[in-house]
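Note that one protein chain is taken out, while the other chains of the complex remain in position.
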Amino acid sequence: MAHYGFLGLGIMGRAMAANLLKAGHKVTVWNRSVDKCAPLVELGATVGDTPRQITAECEITFAMLADPDAARAVCSGADGVAAGIGGGRGYVDMSTVDDLTAQEIAAAVTAAGGRFLEAPVSGTKKPAEDGTLIILAAGDESLYRDALPAFEIMGKMSPFLGAVGQGARMKLVVNMIMGGMLTAFGEGVALALESGLDGEKLLEVLANGALGNPMFASKGALLLKENYPTSFPLKHMQKDLRLALQLGDRLGQPLVTAATANEIFKRARAAGHADDDIAAVYTAIHEKKCK
Amino acid sequence: MAHYGFLGLGIMGRAMAANLLKAGHKVTVWNRSVDKCAPLVELGATVGDTPRQITAECEITFAMLADPDAARAVCSGADGVAAGIGGGRGYVDMSTVDDLTAQEIAAAVTAAGGRFLEAPVSGTKKPAEDGTLIILAAGDESLYRDALPAFEIMGKMSPFLGAVGQGARMKLVVNMIMGGMLTAFGEGVALALESGLDGEKLLEVLANGALGNPMFASKGALLLKENYPTSFPLKHMQKDLRLALQLGDRLGQPLVTAATANEIFKRARAAGHADDDIAAVYTAIHEKKCK
Amino acid sequence: MAHYGFLGLGIMGRAMAANLLKAGHKVTVWNRSVDKCAPLVELGATVGDTPRQITAECEITFAMLADPDAARAVCSGADGVAAGIGGGRGYVDMSTVDDLTAQEIAAAVTAAGGRFLEAPVSGTKKPAEDGTLIILAAGDESLYRDALPAFEIMGKMSPFLGAVGQGARMKLVVNMIMGGMLTAFGEGVALALESGLDGEKLLEVLANGALGNPMFASKGALLLKENYPTSFPLKHMQKDLRLALQLGDRLGQPLVTAATANEIFKRARAAGHADDDIAAVYTAIHEKKCK
Partner (left out) sequence: MAHYGFLGLGIMGRAMAANLLKAGHKVTVWNRSVDKCAPLVELGATVGDTPRQITAECEITFAMLADPDAARAVCSGADGVAAGIGGGRGYVDMSTVDDLTAQEIAAAVTAAGGRFLEAPVSGTKKPAEDGTLIILAAGDESLYRDALPAFEIMGKMSPFLGAVGQGARMKLVVNMIMGGMLTAFGEGVALALESGLDGEKLLEVLANGALGNPMFASKGALLLKENYPTSFPLKHMQKDLRLALQLGDRLGQPLVTAATANEIFKRARAAGHADDDIAAVYTAIHEKKCK
């Protein structure tokens, strides 16, 4: 059994670290507010004092932090990740951060003699708990091989995608496809309802055909109820569309469907749905009509 | 066991009629060129002389014809469907036709004392053979109930959708969503490849996540090979997008994603891919770059 | 001086016929409701009993009718245009009609031994009064040459565009450009105002630069007041965008800007602005924001 470090015990991190513990590994955890560590201690975790201490001690330390600022903060400083790492020990940042942040952290870790892997995940709370995340790993390939047993506990697939940045890019590509699928789907639902077709029957027909997918099933139910409890906030999807378009611009790849979807998401955001679920893009598609 | 008529023995019709026979039903078949009847006779079918004779004899006659012109031709004339029908017997047209044609045929059948159902299908050769078509039925609801045992043999689901025309509309909605999904997907594949990501890994990540669907799997393989053997001709998809947009125009439903997808399909069509598979829309998305 | 016939004395026709009279020509007029003839009689016009009588008498008869139905009605029947024409006399239909209607009328006139020209105009009431219309002529070129002196009175330019149908097509092209310019302009005004720039100053900057055009000046004032008294009804522009897109579809010409503009006009139409001026497309661009 390995000894892993785990930094960041929010909704996602807590579930992921718990799965490592349940699989029998030794895990030392850390969180900015220490009270979040308690449930993991119950499962057998040790609590570390600082990120520095943990990366100094553990062969591989995983992190699941809230955003790029948190990821950068935890890495730097006297008590940070980079201060403790060295000797070829590994740091695997599973937070969702942009290219630049990932590259900055990679540079700091490498300069300190550590190995680095970015590994953003696709999937939310439920897959984190079930150990069925999709882990998009990129960076040091030897660390990837060393981390694979842990990835196999936390996720159902964890392809290695190349240099640091490729994990973030794969995630952008997937979310860009999701955004375009969702506006195409929303337009289909709107056209069906305006045609006098039954929404439930449309969902059933879709579910049974070549287009059937879990997202249409889960979001379709929300569209028909026009009720959008947040699982993936609309403003984050719109940000990903913007970043994907910027990537396409840099690479000279035109993306007219994505650009159109982005504008529809922008309308939904501007109309007050920034913090609702991505399904709320439907409000910008199926609007009230006048006679 | 029932006695069914079946008109039209192309790739689809032949497989559907064969399934009725295999289920133990008596089936009288007809096809414009009579040689297509032979394989079904081997399975136990009787050959009818004319559509008229079959609709005069059978409680329910199914038809699977090439296009609106064929559907209209088979219905009218001295030897046509309408000349034989009456006494509340049923005619179920499973061909893909537009609203107007369906309504014309419905009127002729009803005027002759028959009952009518339009029932276009979603699915191609393989689902026809496997009896897993999706059958979109609309028209006379009592006939729907009577035809249901046959639908259950030919398809895996067959919702009743309302008045004649609603079956065709449901099919347009589904194909419109398909068109938008396909351009969103194509852009994702293009962006991934331009980013240096591995196409196979993208397909694998998609297949394992909330967006996974059979179409991405089957068309994705074609995109990566840039090879588009025709299963659903691109020009037919573009026609359905056009018709869906016209329907939206009539109903006052804006459809900006579909309008954008339509223009991309038009570009692929204009560039010589009209008769290739719908997957060839990718040629209009991922174009050769200059430095 | 020539002897012209003139059928249809609405806002446009009255002004055009008046200009022919003021230039010293003899004009015989006709209108479905005869009271509209009075102001022209004051200017020296004779009143004809029927379209038939006028086309039998006059070397060239002009028509300016409300719509395709009116254009067809005036041409056909015992008292219609076609019943009187012959001997190579000319009929110039300046109404805005579709290809098909123009071709039908052309066929009827030609079959009766007359010559035909379609000549839809660009420009509204004011240019009609000022004799500064743009006349888009197509059809019989010898008739074009014969009608030119009259065109030069009614318009400021009157190019000959080819076979019947080309006049209507030129008008569609111009209106399609207008639709796209208007949504681009509306987005610019919205972005300027959201940026805290002064709308009047934007209009002034535009007017003085390479983009300056009469439409931005006249519609810009309406946008800033958010007040849209109808000069060109929005629903007619949206219809022209739809027809232009259908033409492009037939010809294999992708038109993604126009398709996008069309969807924005559709949103404005669906939101209750069908009968407002085309400038009301701005309501679908610059929407109220939430925090």
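Letters A, B and C name the chains as they come in the text, with residue numbers starting at 1 for each one.
What we mean here is this: a residue touches a chain if its C-beta (ideal position, glycine included) is under 8 Å from a C-beta of that chain, and two chains touch if they have at least 3 such contacts.
In this text, all values refer to a predicted model and were calculated from it rather than measured experimentally.
One chain is not displayed; in the complete assembly it touches the shown chains A, B, C.
When the missing chain is restored to the complex, the residue among C:Gly24, C:Gly44, C:Gly87 or C:Gly252 that touches it is C:Gly252. Considering the full assembly, C:Ala261 is the residue among C:Ala150, C:Val164, C:Ala261 or C:Ala279 that touches the omitted chain. In the complete assembly, the contact with the undisplayed chain comes from C:Phe185, out of C:Tyr91, C:Phe185, C:Tyr228 or C:Tyr282.
With the whole complex as reference, residues 242, 248-249, 252-256, 259-260, 262-264, 266-267, 269-270 of chain A touch the missing chain. Where chain B meets the chain that is not shown, the touching residues are 256, 260, 267, 270-272, 287, 289-291.
Contact between chain C and the absent chain runs through residues 122-123, 134, 136, 156-157, 159, 161-162, 166, 169-170, 172-174, 176-181, 183-185, 187-188, 190-192, 194-198, 201-202, 204-206, 208-215, 218, 244, 247-248, 251-258, 260-261, 263-264, 285-287, 289.
The rule is simple: only the chains that are shown with their structure count from here on.
The distance from the centre of chain B to the centre of chain C, with each centre set as the mean of the Cα atoms, comes to 42 Å. The centroid of the Cα atoms in chain A and the matching centroid in chain C are 56 Å apart. Here the CA centre of chain A is 38 Å from the CA centre of chain B.
Shared contact sites, meaning residues of chain C that touch two or more other chains, fall at 256, 260, 267, 270.
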